[in-house]
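With one protein chain removed, the remaining protein chains of the complex are shown where they sit.
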Amino acid sequence: MSAFDTVVHLIYLLCATAFVLGLHLMNAPATARRGNQVSAAGMGLAILVTLAVLIQGQEISPYAAWALGLGTAAGAVAGLVAARRVRMTAMPQLVSLFNAVGGGAAALIALGERPASTQAEVTGVLDVLIGALTFSGSLIASGKLAGRVPGRPIVVPYGRWISLGLAVVAAVMAVLVVGFDGGVWALAGAAVSALAAGVLLTLPIGGADMPVVISLLNACTGTAVAMAGFVLESTPLIIAGALVGAAGAILTKLMADAMNRPISAIMAGGYGTGDAIAVAAGAGSAPVREITADDAAIQLAYAGRVVIVPGYGLAAAQAQHEAVALAQALTSHGVEVVYAIHPVAGRMPGHMNVLLAEANAPYEQLQDLEESNPAFPRTDVALVIGANDVTNPAARRPGNPVSGMPILDVDRARSVIVIKRSLGHGYAGIDNELYSDPRTAMLFADAKAGLNALVAGVSAYAS
Amino acid sequence: MSAFDTVVHLIYLLCATAFVLGLHLMNAPATARRGNQVSAAGMGLAILVTLAVLIQGQEISPYAAWALGLGTAAGAVAGLVAARRVRMTAMPQLVSLFNAVGGGAAALIALGERPASTQAEVTGVLDVLIGALTFSGSLIASGKLAGRVPGRPIVVPYGRWISLGLAVVAAVMAVLVVGFDGGVWALAGAAVSALAAGVLLTLPIGGADMPVVISLLNACTGTAVAMAGFVLESTPLIIAGALVGAAGAILTKLMADAMNRPISAIMAGGYGTGDAIAVAAGAGSAPVREITADDAAIQLAYAGRVVIVPGYGLAAAQAQHEAVALAQALTSHGVEVVYAIHPVAGRMPGHMNVLLAEANAPYEQLQDLEESNPAFPRTDVALVIGANDVTNPAARRPGNPVSGMPILDVDRARSVIVIKRSLGHGYAGIDNELYSDPRTAMLFADAKAGLNALVAGVSAYAS
Amino acid sequence: MSPLLLADLTVFTLGLLVGFEVISKVPATLHTPLMSGANAIHGVVLVGVMLLAATISTPAGYALLFVAAFFAAMNVAGGYVVTDRMLAMFRSRS
Amino acid sequence: MSPLLLADLTVFTLGLLVGFEVISKVPATLHTPLMSGANAIHGVVLVGVMLLAATISTPAGYALLFVAAFFAAMNVAGGYVVTDRMLAMFRSRS
Amino acid sequence: MSMTTVGVLRETAGRERRVAMTPDGVVRLRRTGVRVLVEAGAGRSAWFDDPAYVEAGADVGSREQVYAESDILVVVRPPDDIAALPAGRTLIGLLDPLGDPGLAETLAAQGVTAISLDLLPRTLSRAQPLDALTSQANVAGYKAALLAAEAYGGFFPMLVTAAGTSRPAQVLVLGAGVAGLQAIATARRLGAQVTGYDVREAAQADIASTGALVLALSDAVQNGSDGYASALTGDEAASQLHSLAQAVPRFDVVITTAKVPGGRSPLLVSAEALDAMRPGSVVLDLGGGNVAGSAPDTRVVTGHGVTVIGAPNLASTVPVAASTAYARNVVAALGALDDDELVSAMTVRPLHDLDKERR
Partner (left out) sequence: MSMTTVGVLRETAGRERRVAMTPDGVVRLRRTGVRVLVEAGAGRSAWFDDPAYVEAGADVGSREQVYAESDILVVVRPPDDIAALPAGRTLIGLLDPLGDPGLAETLAAQGVTAISLDLLPRTLSRAQPLDALTSQANVAGYKAALLAAEAYGGFFPMLVTAAGTSRPAQVLVLGAGVAGLQAIATARRLGAQVTGYDVREAAQADIASTGALVLALSDAVQNGSDGYASALTGDEAASQLHSLAQAVPRFDVVITTAKVPGGRSPLLVSAEALDAMRPGSVVLDLGGGNVAGSAPDTRVVTGHGVTVIGAPNLASTVPVAASTAYARNVVAALGALDDDELVSAMTVRPLHDLDKERR
């Protein structure tokens, strides 16, 4: 092996290490961004080295060079523009799109390369099948999130039978390629049936489950890239592909766990109707946004000012000690914390005071309605713990049971997190419009358990 | 490559995977034992397959077969007997001994194998150097822990210069081997200088730091084994060696962090005088055993019955809420928890009651001296939080300020964990013999911070 | 099986193991950025496309090459940038 | 460098990466058992000793082989058993 | 009605230490452009002296002056010189028209508009700031626990000391409305082990939300939705009395707060129950009539050594807190005089009118 080849190989190894290190750093909020940069640096190096290989080898035809150059330039520009322009909320569908083209590229490699060995034939077929399936599946997933394809589960008549048929076709084509040197047309046939299967698998899955599906397809792309690596006998492709394949699989499991949905149930489809999770409390309630304790903890830890709004649910759960422990954890992390106490929160006058005094909340942090309301607009997070009526914006309108009652203006805070067990009503027995406010996220939990999770989260994820 | 070779290679790969999985499972208490079993199964498989390779190849001379067979049998028996017989407290030195022989074996491989290539020469020298150094170093470490070599730091005159000299000798030998085909004698020279260096590096390090040193030498052995793998061109050795090398390095860092000692300071030597960490409080205090919050948390979580003994330090730290939170966490994990309240704990009559009532400790869990003392012998852990005089066994003897005062018999519990900031005295101003009791472990921390760490630990490590 | 394939398979297996181990307990907030970051990494397929280019010499091949390069480059460039934008939210507190 | 060496080096690097990643936040109580478990794993050197046996044909070699086999077997057998004993403390609560 | 002068009368009822308006309330009223005229010495027994009122912006005058110059007169309880009230005035206070129907007739005859805060529709959220029954019951509940602790011969909290261990006092609170819940909370603060009981099922969760234990009896459970209990039938009452007689003796301190709006307070602790209690036990009757043999503002010790305290007007014994809250209620009421729904509900009408309306 020439010195050049040796150096190239070692550099590829370095790049692979950068990918691993990058993913490693991306496990924690504080280092995540640096992780992505390390990974990107590795990628840049890999591309440069490959360019050197091409130049040094001098085997590339001018047309191929042009096709490669133009394609790369155009693709890079398209990717950059899309990534820069996209709104925050539309990022997931864009990631899915990027995943689709990645899978597509992997599949095209196998279509373009003349297989040199049985090994290359086998891995090539796998590459084409997985890549094509990912391509179409990711496109559908992206379309669902973007609203171009309806987000609700679409049931294809006889979908299972069609899938089975497609699988048989793909298998036959694969056998033709490997066993009988079926060549490019059999490969193309396999690709077409995989494309169809990708569509068919993704359509029945509801919009709410899409993030998990995209993660799964991402893992598939990784595997396809590894297969392409086998076809081309390229170590960096094999390592990076395997890395993403396995990491993506674990991540998919974590995501499904966080949503409390088994992956099998997700793939079976039929669940999730929109881009948010709707939990019906009674008739006519609008969809609400749910949040996990982990996410809420990070949001709190990275806030500058947090207002805790306790209500009857805090008393019912006897969670006063946990609430104060959370406030202490946040305070010691540099967050400004106050408690806003509504005059009729709870079930007796001064109910919240009794609880908070028991848990030793400092008197200086207790504010009544007049003190706390003007400060909500400069509050990053209003954390509502088991309070309901005393935060209901309906009080500002006449004609309902809470009309005319002064409320805590939590809806004027930059964001609101509400801890309660369900969308159940409070004492006044009416829906709370706060919960469907776009700035509001619901943490459905018993107040004590929820607060314990937040305390653990804040200490785990706060640097 | 023959089908047999292919299968062998794939099985080796499987074994390597088993090693990884095993270490993975050993990260958590609940799965650790299973992890070791998975790893052992992988090892067994690897040995069986290698046996098959030997039998199939039929190249082995009968003498070699005998030497191998007898050596293996004798070694296995010796290892098994030692491992079964050893007392719990002597396990670390045995591990160090095993590590020594592992490193020795790796070094011998390079001495035995005729190098076939420059590569084999380079890795062979590295193997011999690292393996020999580990061999002697681990033996010294083991001896220190066992008390055969004095545990205190031994300062060798001109140690640094001698080390430098040894390094130069080793380097020269290495150059001889690789550059000038110096053969077995140069290699042996390298081995001897590395052996001497291993002794010289380990002698100045104190007994208290030995676990970290052993872990570091363990990582070295891993690397030596990987080098042996290069020499023999054996993938399983390379993978397993690299795995242990890296995992051992990370583990060494974790251990040093847990002891709050930078590795560089440890290697510089001179610290740690016995097999326990002594923290001097005043004149004449016996050595005490320290414990980390993590360890204490696991001990508590795996206990059947825990008695919490609060004292003035709990009040001083105002840590009552944290104490009750810990009790709740343990109770919900199935541990029986009671509070034992001494009549004069704290600084006013009923001091502990006032605190614990504030934190809502259930009255049923509060026991006074008469109720709690008989139950200490069936208590797994007595957790003493900021109490001192009220637990001092000196009260049972006449002639000191606390003589005749009834005490809480925590020293009759199966184990005792004491949270306080130092070995400082209590109200009576005298040393507490409880702290040097072999069953007692000290968690030096402010009561509030220490309890917070315990709560976090119990929720993290309790299954 | 060829020794080369076996070596590749070894590398593949170890890559999988690294992948499994590298993702530890991640807060849910990082799930999407992490997925996006992993997605960017398989943009390494661009390296594959570049290597492929050396073997291509038919018009159909050029077309295929162009599309593949376009796809792969989009994956790489867009993937890293969009991940970075997501992670920008985690810069230290204002 | 030979392609074989390069492949070995790749495997070695990946092994290191797996090793780095596989140890996550471990409670201190497990530090010693984990060290012991890792120690047992490098007992795989016994496989190396066995492979070495096929190449040995001198009396000095036999002696060396015997010692090496003794060492390696002791490492393997003792290592796993002592680790298991340490970990037996973690069986579910009595 | 052009509102010009609000008059504050000194209370005339015996033992009444509250005052209907505090200097703090005067400041708030003055902001609305109203003149406030305070009878000299009106706030003295609540520790608000005349200079404090003047400083807050009020005028201080004689009782005659207040009667003569005020458009609206605010009181806590009906004054005993009610005949002095000129026609055309408005009287605001806790007039208890249900308890004293004669008053309504008198006022109507005199041409005085009477607004009684105890007629407030309490379930209306916007009425909460006017709710003097709640604010006063809250004060009373707090004081009830203090008084019981004070009268009890032992410790409320558990204390382990060198001179032995005292078990926590067992406290039972009957009736878990506003006063009952505050009594529960206060007794719990002092370290007693507190159990609560109420005939309304919904009150059980309220009790639990203060951290106290719930005494659940199967007798006469009510599920009404307005937050009030209704009078029990004779049978129900008898069965309840019997069940409570079983439960009461294991408590050291019993505080009763049960009331039925517009009706007589139910009897909850019978003479038999008292006899079964330990000597040294304390029973405090806040509801007025909840305990056999209790009389207002008196302490009786039964033959068995049980102290029975009748304390129907405890709010008055915490005059600063009670007056401050009451004054805030009055200020809110004055600000709500344009809220027809509230005003019409609170206006006192002679009994026959009222009866007509209720049916």
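Order of writing sets the labels: A, B, C, D and E. Residues in every chain begin at 1.
As a working rule, a contact is a pair of C-beta atoms (placed from the backbone, for glycine too) under 8 Å apart; a residue touches a chain by one contact, two chains touch by 3 or more.
Source: prediction; values computed, not measured.
J.: Out of all the chains shown, which come into contact with the hidden one?
T.: A, B, E
J.: Using the touch definition from the top, which of B:V128, B:A315, B:L356 or B:V410 touches the missing chain?
T.: Answering carefully, the residue with contact to the hidden chain is B:A315.
J.: Taking the full complex into account, find the residue in A:G112, A:G151 or A:P349 that is in contact with the omitted chain.
T.: Of these options, the touching residue for the absent chain is A:P349.
J.: Would you mind spotting which of E:S70, E:T90, E:S116 or E:T186 touches the chain that isn't drawn?
T.: Only one of E:S70, E:T90, E:S116 or E:T186 touches the chain omitted from view, namely E:T186.
J.: Among E:L29, E:A46, E:I72 or E:I309, which residue is in touch with the absent chain?
T.: Once the missing chain is taken into account, the touching residue is E:A46.
J.: Identify the residues of chain B touching the omitted chain, counting contacts across the whole complex.
T.: 312, 315-316, 318, 343-344, 346-351, 354, 357-358, 389, 395, 401-405, 428
J.: Which chain A residues would touch the chain omitted from the figure, given the whole complex?
T.: That gives, for chain A, the contact residues 341-345, 349-350, 352-354, 357, 360, 363, 366, 368-369.
J.: Determine and list the chain E residues touching the chain excluded from the picture.
T.: Those residues of chain E that touch the unshown chain are 46-49, 128-129, 131-132, 134-135, 138-139, 142-143, 146-147, 149-150, 152-155, 157, 159, 161-164, 166, 186, 189-191, 279-280, 305, 318-321, 324-326, 328-329.
In this section, only the chains that are shown with their structure count from here on.
J.: Given that chain A and chain B are copies and touch, would you call their interface same or different according to whether over half of its residue numbers are shared?
T.: same
J.: When the mean CA coordinate of each chain is compared with the mean CA coordinate of the whole protein, which chain is closest?
T.: A
J.: Please identify which chain has its centre, taken as the mean of its CA atoms, farthest from the centre of chain E.
T.: Farthest from chain E by mean C-alpha position: D.
J.: Going by the touch criterion at the top, tell me which pair is linked by more C-beta contacts: A-E or B-E.
T.: Between B-E and A-E, contacts are more numerous in A-E.
J.: Distance-wise, how many Å sit between the C-alpha centres of chain A and chain C, to the nearest whole number?
T.: 18
J.: As a quick test, compute the distance in whole Å between the mean CA positions of chain A and chain D.
T.: The separation of the two C-alpha centroids amounts to 40 Å.
J.: Centroid of chain C to centroid of chain E, CA atoms only: how many Å?
T.: 73
J.: Residues touching two or more other chains, restricted to chain D: which are they?
T.: In chain D, the residues touching two or more other chains are 1-2, 4, 10-11, 13-15, 17-18, 21-22, 24.
J.: At least two other chains touched by the same residue of chain B: list those residues.
T.: If we look for residues of chain B contacting two or more partner chains, we find 16, 20, 24, 235, 239, 360.
J.: What chain-chain pairs meet the touch criterion?
T.: The list of touching pairs comes to A-B, A-C, A-D, A-E, B-C, B-D, B-E, C-D.
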